[in-house]
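Of the protein chains in this complex, one is absent; all others appear in place.
Up next, subunit A:
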């Protein structure tokens, strides 16, 4: 938990991965380009002394992930958002099953989301049911720009996608994390277009649609859609690390989000290992809106707002009882491993909160 003004803020990192981009796992040049592009994002928005080298970035492993997320209680829980990319990576980049190895070891600390791909047809529907049966997934991460054979992507408002959303609704898989990414088929279209979320969100009011990296580079379309569809949320990945080296821009983006969506529909996420919560949480918690933006937008990045964005909003979507978790973490395996029992008992701030 992060401590500010003598209050504890429970942090749920709503977007984490345990990926493998080692050269042995790459089977298509797209896989190498992909991890190089991620690495550029990493170095662009990470303080120099906290940057990883390329080898550790390709594969960091479960132990390191647990230590980075929870070792100094930067985050209290994490939500796995799988990214398959099986056309690029022989065993997948990070599949539900791979993430599950860690998530089932520490079920109290991780939420395990699954995925679907409407291009898989009936087999895909069966796979979704299987994920539901095996892991009771409460959400799915959808990567609409994923290459598969000749196809370079799909849309959430495709007829086939609606079949899968219906299945989610039927199974009680309520949280749909839509991730827009580069190059989609047809190539002449805009890969980051978020318009398909609008139709899906209004057709499935019982589901929650979390648009990752707040739709950037389509923040404008995203906010306009979210202003009209109250089941559309924004995930802060990519926007969050602006706090560190472009604080004025962070202030502006956050002001827009709070103005258009309100404080209840924005979710913190590091997109680990793109960025590491062990420094990112502090940067976001200590960020301030400029006087000009506060006056212009009439919004505040105050303690109450931060509590919601950093944890409570995700807790609402995922039925997490924060107080019960805090109690449980006073002696769970991770707290024992990192000596955090007193931290969760409210007696001692963790090292990160200095």
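In the analysis below, a residue touches a chain if its C-beta (ideal position, glycine included) is under 8 Å from a C-beta of that chain, and two chains touch if they have at least 3 such contacts; residues count from 1.
Assume contacts and distances are computed from a predicted model.
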Matching the hidden chain's UniProt record against "APC family permease", "Probable chemoreceptor glutamine deamidase CheD", "Potassium channel family protein" or "MIP18 family-like domain-containing protein" returns "MIP18 family-like domain-containing protein"
Missing-chain contact, candidates A:102, A:142, A:219 or A:232, resolves to A:219
Given A:148, A:167 or A:246, the residue that touches the chain left out of view is A:246
In the full complex, subunit A touches the hidden chain through residues 30, 33-34, 36-37, 39-41, 43-45, 150, 152, 182-183, 185-192, 216-220, 223-224, 238-239, 242, 245-246, 249, 252-253, 256, 259-260
